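Only a single protein chain was left out; the remaining protein chains are all shown in position.
Coming up: chain A.
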Amino acid sequence: MSLTTQSSANFWLTRPFSERSTQIFLVVLLATLALVTLLHVAVPAGNPLHIGAYTVNLFGKYLSYALLAVAVDLVWGYLGILSLGHGAFFAIGGYAMGMYLMRQIGDRGTYGDPVLPDFMVFLSWDSLPWFWHGFDMAWFAFAMVLLAPGLLALVFGFLAFRSRVTGVYLSIITQALTFALMLAFFRNEMGFGGNNGLTDFREILGFDLRTDATRLGLFLATGIALALGFILCRAIVTSKLGRVSVATRDAEARTRFLGYRVERFQLFVFVVSAMLAGLAGALYVPQVGIINPSEFSPIFSIEIVLWVALGGRATLYGAVIGAILVNYAKTIFTGVMPDAWLFALGGLFVFVTVFLPKGVAGLLEHLKRRRHDPTPTPDKEATA
């Protein structure tokens, strides 16, 4: 028996940490967090190795995108639900965080109203809409970061999965969902700041958002959230529920026939994924300093799927690689030649589809197998 068979001999017993790639991923992630912190804090600013606050902030943004990509990979890679509307959950998590940050401004806004955010004063509203109550309390706002996207996913998923809407039809209605929300949030009377969104944030939990220390803290918090979200997803996909998900992805009717209420499993995983996306959005907003309806745009949701496809579907760590790679490339490209970015993205996607159908993660696994196993073993043929 070759090495590959040996390792697969126990893979139904896997726990979140048991797979080698997960261990490597977590070690690399934590080491990166530590290294960035060290280079930011301990290395003096003039040194070429120093990492500035701007870069730390940028990395923090990438990590929140990575968490979003993991959430999408959970539903797409393992459950086969191609959600083209995960940007909606991300944005709602972001809005929940934005509402908290707006309330934190207090009377320091341009109009100096102690309760009403600036845009409400500007629209001459005289009291806070009902859904803004409670967001001055951090615990409430942070709970909403998870609950609001979770609830939307629950209602939407309940209706969609109960009617057995799957495949391309589901993708289309998720697009419609995020598009509808974008149009709604653009309206001033929705009470979310219209097309300007929420911005001009001052502090989070009492820490000034403009200081380097807070930015570093947010970067680390995002990194840790990514690690925990990753472990949660690993725990789900290595459980029996994860195997039921894969079974649903590959043969839904057959899984239903085995006695699993497929629509409930889909709903469960979809809601977990939406909550993770909401968390990613909440970590994203204080780092970029603004949340506006453009996060709901259908293009953004499609872009997330591209990150996952590029990194490698159904691996989780591939989603992280994809999100960071594409967004890094985007940062570079939009700096050098902004007009060419969408062409580059399209070209990248074509390249990956043609040459790396399993994404970067697939390439890594292939290289690993080649190294362990230079000659193709006749193992499979012999036993089949």
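Please note the rule applied: a residue touches a chain if its C-beta (ideal position, glycine included) is under 8 Å from a C-beta of that chain, and two chains touch if they have at least 3 such contacts; residues count from 1.
Convention: contacts and distances are computed from a predicted model.
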{"item": "Name per UniProt, for the chain absent here [options: \"Energy transducer TonB\", \"Urea transport system ATP-binding protein\", \"Signal transduction histidine kinase\" or \"ATP phosphoribosyltransferase regulatory subunit\"]", "value": "\"Urea transport system ATP-binding protein\""}
{"item": "Given A:108, A:133, A:243 or A:372, the one touching the chain that is not displayed", "value": "A:243"}
{"item": "Residue, one of A:125, A:207, A:260 or A:333, that touches the chain absent here", "value": "A:260"}
{"item": "Hidden-chain contact residue, picked from the options A:207, A:268 or A:341", "value": "A:268"}
{"item": "In chain A, positions touching the absent partner", "value": "5, 8-9, 11-13, 236, 239-241, 243-244, 246-247, 249-251, 253-261, 264-265, 268, 380, 383-384"}
